[in-house]
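Input: one structure, supplied below.
Removed: one protein chain of the complex. Kept in place: all other protein chains.
Going by the order they are written in, the chains are A, B and C; count residues from 1 in each one.
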């Protein structure tokens, strides 16, 4: 039997359940899980804050493991067949149809109505389709990426879903060499955003976040100025940002905080004719106030929402980890590792902000490396 | 003496005053005014709604006239010297410094802190620097454009400041060939936006506005679907737009209404991964509500504010008028022509929405053509 | 039996052959052909100038017809099932894999190594996979577009493959409102490029081509200045273009001529910091000379090659035909209609430049409407 951690229903504690080991259809593979991530989205899932979640649900959308079994030919994107034994990760998004108006005319695959997401929109009744499980069933068409030899599973899961999400956000932000960038939020997405902003050659990076431990991580990922959102007033932060930017505000601000209140502040901290990228508003906390004259029109502002990732973001994230992990050490973001039985503790550690990054090791932390 | 219409102070009626005919400094020119526009901004100026307005003020920022006098060498952008007698218009923006951080590093000249605007930020105490005057003093460095022979002053002023503003907005909107576009607002900016959207090869153009007379103009400028904002509910308009777009919403929405309430509606009428351009919020009506999850982040939205114009927008507007006026007949937007003494009537006609476009003919309407 | 025109081998005359009516697999459809295009590429195919052509070959990559039979559910991109009887066209490109590095990482589906093209890279041995046939077999996954009611098959085939190709080229050219554009070549791609350049709001369009009949068509499609390449010298054309552009050259030049000699001329006719789009070099005529200092580096030039189309180009082409054919009348480009038996005459008419657009009507011209 396969053990998996399951959210049975909204606001219910996670339970460990057992499932039969699945039989593979042609083109499918079975992954023996090494690590799966605990993400803020998993908290929302447990709290019932995402619409249309198919409970019971096995969470875990960023996962690394070893190919245990393959049926038929299963290849990575480079066309190399998988034989079993490879350490791989995979894109959680599956089933983007390639046939609909969004895929073909708008070329906006992250808005394809057919896309399904492992650990989020695939429920446990459909199979082992989340990473908080000893095995994950990789359906035909799942995009699999082999880890380069120099890349450990810990580094990959330390970057988790935050890195490709940050890559998408940073790419949408069109940062120029030598510009000054504000990153709001110092959770996993914010921290990877800081690292990638560094990798785009920003001049100065200002981070707003909390608590102290995360601000230290922000500094390690490349932030030049760190402002503790819990210990400073909005006026103090405004003064600090203006001081750091000749009174103009930042060229680019990126919201990765999850806090709706960050939006108004961010719009004021970006300079005229600047850019504001919103990647952290992954659930509905209701409306906020925006002044369309002073914050959009007269400011000649660009505001860009960023939803989801596509394969290209994951693929290039793995390349960046291979090449630049020496500089950023993503595995050091992991502060907590839990077994399946401790999944509720894992959620608590993330919810309280105690953890920077918590991971689930379904075979036990001690058995994962 | 030179007669000019002057706003003496906020909420005071316009008065006709007399000024001595100015002596030209080297590099300056004197324009004998044919027509100057009455724009929604002039209403705001009279109502004291723009910050830092230097009263008393001669309004009129879009103006066409005949070069009466030139001191020294004054050239157009093609380098041809003006000799007097030419029919010209000019860019109201003057004094962009070309030396500051915004001009040189951000390349955002519309945010240059040194820019001054004829009829808006230059006051009457500084000279004849607004178009509601028999003569306008063109300072050295004012960008002057000669009207091509086939282009009448009426066509030019019928397009007025709305056309280059629309050009800026349409260019920021990155409309693709065959896309469906919503234009909110059927005043001068909205109507030119519709025309230019047609000139970008949109598939379907939906206009929301009022009253009937303006919707007829919208149709003439190229709108395929016209919705009367005064006779339809927000739900009816939503249904009409979804019906016209396969249930997805428009690829691009452009706000040119001046009404803050338009913003929320526009964000909902644009499709996922669409674009929303905000060009109509030229004065501060206070904040509105926006949902950062549903309207920005999950929607993968692009929101783009558009402030002001630069010379390129005016230059190409004149070229477009020369080439395409046969198709759009901008002069037909002029519904009212007033003399200086009737300036208050002119503002009333614009304020009530009775006029599509009102113009001031400082020598009397009958003497202007 | 189904009659089809076949190129048996390079430099062999086209023959009419008979094939059994195919049985449909699940998800396939059978198209009763109304018209299929004769394109310059078909000439290259007959002359053996394209590499890896799978002879014998049924040419015809732009085709319009009536759905004769459907097996299982076959939908258009809007998700509407086809029932039979609909007038449709389809994207000649088939089998783009959506799984390879080019599709997923580079997002460059026109370079996907798995893509196959009806009438070009699918051979007759693989089925009725070209339009010069009474029936065309639409494999599962072929992208099908229904013609809007107001759009005749003649208009669609008059636009043919030239319109979506031109759309791709014009979109890559980033023409701004009010710019001046040179189009080299007045064949079907060049003529549609002129029309779409008009639809992008160009100020002045200059066409270089021949013979007279095509230049007349160029003028009808929107060219303001037409230069006969057979009756003018390169110096005369240079003088004419400089005369039309204030001595600077055009903002954007688009090569759609098929003549390698056009490249050097085009690079010289574009202005400094201009753009040059190359869409007409569809076969290998060997190298040409380019000066990297004067024509690329010092000129701060953008040169952009355009290969193939994707579904979005076809989809939006049909929308543009629906909305703008009143202005351009693409069906008037058809100068010759041939039956299958006259396929060699059709190639000759295209090869000699006698035809603007020749089409094949496999059931006889008289039976097609």
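Heads up, the rule we're going with is that contacts are C-beta pairs under 8 Å (C-beta built on N, C-alpha and C of every residue); 3 or more make two chains touch, one makes a residue touch a chain.
Everything numeric here is computed off the predicted structure, so don't read it as measured data.
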Among the options C:150, C:273 or C:354, the absent chain makes contact with C:273
Among C:91, C:199 or C:303, contact with the omitted chain is made only by C:303
Which of C:35, C:102, C:122 or C:311 touches the missing chain? It is C:102
Chain B residues touching the chain left out here are 75, 77-79, 98-101, 104-105, 107, 141, 143, 310-312, 315-316
Chain C positions in touch with the non-displayed chain are 101-102, 106, 108, 110-111, 246, 248, 251, 260, 263, 271-273, 278-294, 296-308
Absent-chain interface residues of chain A come out as 78, 167, 170-171, 176-179, 196, 199-201, 203-204, 246, 315-317, 319-320, 322-324
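As a convention for this text, only the chains that are shown with their structure count from here on.
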CA centroids of chain A and chain C: separation to the nearest Å works out as 43
Expected list for chain C, residues touching two or more other chains, is 78, 315-316
